[in-house]
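Take a look at the structure set out below.
Note that one protein chain of the assembly has been removed; the remaining protein chains are unaltered in position.
Let's look at chain A:
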Amino acid sequence: MLALLDAWLLAPFEYGFMNRAAVAGLALSLAAPPLGVFLMLRGMSLIGDAMSHAILPGIALGFLFAGFSLPIMSLGGILSGLVVAVLAGSVSQMTGHREDSAMASFFLISLAAGVMLVSLGGSSVDLTHVLFGSVLAVDTTALLLITGIATLIVLMLAIIFRALVVECLDPLFLRGQGVRGGLVHGVFLGLVVLNLTAGFQTLGTLMAVGLMMLPATTARFWSQRLEGLIALAIVIALVANLGGLLLSFHLSLPSGPAIILTAGLAYVLSALFGRHNSLVARHRLRAAPLNTPSTD
């Protein structure tokens, strides 16, 4: 039995690439889920998805200029993500259109431009790598970059945490206190872009969103407190990362999708059996209406 456990759970980590992949996953699991929790609570769950398209042209340009150089590609991604976010915000302010329609337009343009650029300069293998990542090809430079960005995100989030919470609940209060809500929002979106660029090497630009959003939406079925949501989302992300990695190792599956599908499985199970608002919990409430949380 122990031998079996050892073969399944520990032996894979004797390989260097698995170790690096696990550490990268650990770093991303600490940084991404808290951002996802805030995106979800602000009703911006799809913004992460849109942002992941926005970083693509920059990554593609970096790739065209410097080949597979992660720092250059990440820098390009960060810049193009920020440019698109600012452009979308400005267009919405100037035209009076809702921000989501401006964002949707820019992100679709970005995706098309990004795919076009990668195709011009590389093969379809390169495109697949950028879009879906390769967690098992993380080298030491990539690892340093990923852990560095993750640390920066956690620190920055700690600094803006209270302002972000107040801004989510009552933006006018913050404005009354002389803090520009737009600034907090901007820094937050900047962190989302940073996180996606850290994640694209391992999970790809499209899958990196999964590690941000799925643990957050899963945690919503188990906790109704902010701290609880964040802690739980991190744990879910950690488990999904390690679980997905091991599955991909043993069953020869692509690692990015394996990690995200593991998180997806947690989401489906939680939607069915979670403590709050899951199908089972709702059924229980109907059966015992007098014990529902009081709304008086």
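Criterion: a contact is a pair of C-beta atoms (placed from the backbone, for glycine too) under 8 Å apart; a residue touches a chain by one contact, two chains touch by 3 or more; residues count from 1.
Definition applied: contacts and distances are computed from a predicted model.
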Chain not displayed: protein name in its UniProt record ("Lipoprotein", "Cytochrome c domain-containing protein", "ABC transporter ATP-binding protein" or "Acyl-CoA dehydrogenase family protein"): "ABC transporter ATP-binding protein"
Of A:11, A:165 or A:247, the residue in touch with the unshown chain: A:165
Which of A:212, A:229, A:242 or A:258 contacts the chain that the document leaves out: A:229
Residues belonging to chain A that touch the chain removed from view: 41-42, 159-163, 165-166, 168-170, 172-173, 175-179, 224-226, 229, 293-296
